[in-house]
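Here we show just some of the chains, and they stay where they sit in the whole.
Which chain is which? They are A, B, C and D, in the order written, and residues in each are numbered from 1.
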Amino acid sequence: MMPDLGKYAAEVLSAYAVTIALMVGLLVISLRQSAKTKAALRAVEEARQARKAGGQETNG
Amino acid sequence: MIALLKRDLALSVRAGGGFGLALAFFLIVVTLTPFAVGPNSATLSTIAAGILWLGALLSCLLSLDRILALDYEDGALELLATAPIPMEGVATIKALAHWLTTGLPLTLAAPAFGVLLNLPPEGFLWLTISLAIGTPALSVVGTFGAALTVGLKRGGLLLSLIVLPLYVPTLIFGAEVARRGAEGMAFETPLALLAGITLATVALLPFASAAAIRINLR
Amino acid sequence: MSERLPRPTSLWEYANPRRFMAFSGFLLPFVAAGTVAALVIGLVWGFFFTPDDYRQGSTVKIIYIHVPSAMVAINAWLMMLVASLIWLIRRHHVSALAAKAAAPVGATMTLIALATGAIWGQPMWGTWWAWDPRLTSFLVLFLFYLGYMALWAAIENDDTAAELTSVLCIVGSVFAVLSRYALVFWNQGLHQGASLSLDKEENVSDVFYWPLLLCLAGFVGFFVLLILVRTRTEVRARRMRALQARERMT
Amino acid sequence: MELIVSDLAVVRGGMRVLEGVNFRVSSGTALVLRGPNGIGKTTLLRTLAGLQLADEGAVAPGPEAMAYASHADGNKGTLSVSENLEFWASLHGVDDISVALREFNMEALEARPAGSLSAGQKRRLGLARMAVTGRRIWLFDEPTVSLDVDSVALFADAVRRHLGQGGLAVIATHIDLGLEGEVLQLGPFKAEAPEDHHEDFHEAFL
């Protein structure tokens, strides 16, 4: 399956490895941040909703 | 405007104002270089013009954060913004004051430092000329960087990070003029380009600086 | 955020955060699928099913990552420039956030181009690094990315940061172009010229052409995908800060 | 001459803090702004001074008629008191600083470097700067911080003299200055938290 890379195998493979590592790393970081802020925003919105509901009860 | 220039110059020559510090820093960088790269005089004289330019650039850099940050911290910048003088004028005067207190002394002193680094004799004239033409651009670009970072506490390192890439063209052409001058090669093209960069930055960047200051004060 | 919005009447309405969230949310899966397909097919084709070059040997396979990443790196900066201009002129917050989101992606792409280039340089030129103008201007581009990101990180107020980074992006672009010419003047290089131009004479031979194009599409897709994801994150973070600030007020 | 603020809304940190602010101050009178910490006094004054843009509404006349004294005095420690004042005077095209020195009782300190003054003396120097701007409208943000009782009286006198010459003043303060003049409580102008308009989301992320 593996093509014969000849004497340059190390170079070619390390180039691909570096690229994939950097791209996957960036992707993972981005997705993790995305998930985090999503959760945090949801928490804030829910707290607000809850407070609003509570506030209305005491008012009415 | 003249009042502002006079005040800035007065501040920089008063105790603690930092006049002469850039020069001293320049001296130190130049002195340290042989320690770092070794005392071989042939090597030194090849790299002399470059190191002198690099040293001038770095010592210019180190004094950038004084251009605006002091005025920002003590509130004077806000008051200047409400004074009857356009912010572009303030940015220009600030850059001019910076050049008069760092670029100009550096230019005048550079030949003396050239001796320390075995700069070839033909190089002195062109080193001086290239610095005289190039350092105004360093001050103007530096003022722009200072304007961007003026709201930040101790933004010195960030300021350097932003400004240094902007110094690349000036440094390349400036050092090229000095190097070619030292080696007796043709240097008209880089000299013209250097002058072009200086003129363009002096003419245009104060507007960007003024905008950045206004945004930072908001 | 789930109710229906009226149809947009102008392109600019996509700069409304809510509409942006809706639209980008809709777009994301398609972009992701396209990206994965293009990347996998392109890279597999390139890596496994193209012959070695008669001069460069198997190292020619590096072209499938080197060239696309270099192109994306440059175009990411262009995109930031456009987004900054849109923010400064039309004051659409999303475009400022998109510029912010693009910077780390562009910087990573620059890093990939530098790394793969360096790795390629070792067998081809006998050195990891040479002060070739194209290489060097990439290094300078990397520095611009760093400064831009550092400025974003250092300023606390979101709007101030957006304004100042936009100004930096515009001024920086001018200086980046200047540096490029300065560098060409300063040193003539080792690096090959354009080989992917439209006029076919100069192009790389056909065996390499199609997988390269696919990889290019994959990298562009990857870029778009990440911009979407990261801009969405920024929009959410921004909304969260706004809500918190409002809570403070009341 | 009259200062007319109509329907002004001011923002700080991306949020409106005050809105619907309306007032007029006419020549010869002072307006005292009051309100708890964080209500937006500083923000309002900065908007009047033209240092930040109004979110809505208008201020007449423009910033070129106003002199603003903020928390910070903007004086240079290594310059002497008179050099500091002369600088501001010449920026504003005013020749004479002796009146300002006299009004704020700085004559004895004239030659001292500003850095060696005590907190209250520095403040007096900052206030004296207003007298060399030659402008009609004076804006003060907590002018009496770190002033002792005598200096507060001195300040009130200076403001009164300015008013007597047809000037006008807007002063934000927590304490009683002994100045006659209207008082504006800023409390009622506090901006409402914006509702969840979906349309609004597009600008302010709310």
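A few points about this structure:
Rule of thumb we're sticking to: contacts are C-beta pairs under 8 Å (C-beta built on N, C-alpha and C of every residue); 3 or more make two chains touch, one makes a residue touch a chain.
Being a predicted model, the structure only gives us computed values, none of them experimental.
This complex, considered in full, has protein chain stoichiometry A x1, B x2, C x1, D x2.
We adopt the following convention: only the chains that are shown with their structure count from here on.
Rounded to a whole number, the gap between the C-alpha centres of chain A and chain D is 48 angstrom. Inter-chain centre distance (chain A to chain B, centres taken as mean C-alpha positions): 42 Å. Shown for chain C are the residues in touch with two or more other chains, namely 239, 243.
The touching residues of chain D, when paired with chain C in their complex, are 13-15, 17, 191, 193-194, 198, 201-206.
By the touch criterion stated above, chain A contacts chain C in their complex at residues 1, 3-9, 11-12, 14-16, 18-19, 22-23, 26-27, 30-31, 33-34, 37-38, 40-41, 44-45, 48. By the touch rule above, chain B contacts chain C in their complex via residues 144, 148-149, 151-152, 155, 158, 161-162, 164-166, 168-169, 172-173, 176, 189-190, 193, 197, 205, 208, 211-212, 215-216, 218.
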